[in-house]
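Complex shown without one protein chain; remaining protein chains in place.
After this line comes subunit A, so read on.
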Amino acid sequence: MNYYKPATFDEAIAIASGAEGITRILAGGTDVLVQMRSDIVTPDTLIDIKAIDGVKDITRAEDGGWTIGVAVCGAEISEHPDLPREWPGVVEAIGLIGSTQVQGRATPVGNLCNASPAADSVPALVAAGAEVTVQGPNGPRRVAVEDIPTGPGRTSLQKGEIITALHLPPRGKGGGDAYQRFIPRTEMDIAVVGCGVNLRVSGQVITEARMALGAVAPTVERVRGAADALVGTKLEDSALDALADLAQAACNPIDDKRGTVKFRTHLAGVYARRVAKIAYERARAAQ
């Protein structure tokens, strides 16, 4: 295994583009090292991106949103003075991943690139409308978070491409988001179902809505009908019923030891309601 610690993304991309065999990017390492240790993935080339300028920064973007560096760990996001207030759902989702020790290393972009359907941060990021900058030999482009995972452990990134930043949109007035997951214990487990909802309201009426589900399909699933079900409503019972039906219809889960198809599908409806209510309260309080 060759270990590289480039000083720029251009250098990192040149190494990744020219590398033979398996290449892995090392940020927090909480997935990469476990895979190495368990002989699941033994990289030929390991590119440590933590020495690149700006990867540890959280900065306010020109449009009022946020740019989060790719080596920013979960704990740094939770401790940030503004992010938890503006994007509580995203921050809670990131904070649910692993132990205190893992929070000190693990990054949301790593969670995204690991491409587990049960990744906690991803449904919240998709609901928030987050994007990433993907940089490759042909320059940078912005990609929606939901377009990165293509299947369990697989992403749409091409050879030589690296995610160089995570972007959250401007929160704006009357916005609120939330994320919850079902696990069989109280802490530190893998989601059986995860649900992220992001709303905007004007008065009591919902004007924008996005929802995404985790662990119920091969990739995190954006429930595209959520806006149709919720916009124009005051989150009455009929709107919640419609949302729960959509969530259940979006499920295409597997049966495994953590949950059956039937159980996961049922939970998706329960969590859609529950999380939408929290996001709604937060959105109303943020006007």
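Following the convention adopted for this analysis, a residue touches a chain if its C-beta (ideal position, glycine included) is under 8 Å from a C-beta of that chain, and two chains touch if they have at least 3 such contacts; residues count from 1.
Basically, contacts and distances are computed from a predicted model.
Novice: I want to check something: the complex is missing a chain, and I'd like its UniProt protein name from "MacB-like periplasmic core domain-containing protein", "2-oxoglutarate ferredoxin oxidoreductase subunit beta", "Carbon-monoxide dehydrogenase small subunit" or "Aminotransferase".
Specialist: "Carbon-monoxide dehydrogenase small subunit"
Novice: Considering the complete complex, identify which of A:T30, A:Q180 or A:T219 is in touch with the unshown chain.
Specialist: Counting the whole complex, the residue in contact with the absent chain is A:T30.
Novice: Which of these touches the unseen chain: A:H80, A:R105, A:H266 or A:R284?
Specialist: A:R105
Novice: Would you write out the residues of subunit A that touch the absent chain, in ascending order?
Specialist: These residues touch the chain not displayed: 1-3, 5, 26, 29-30, 33-34, 36-38, 46, 48, 50, 73, 75, 98-102, 104-105, 187-188.
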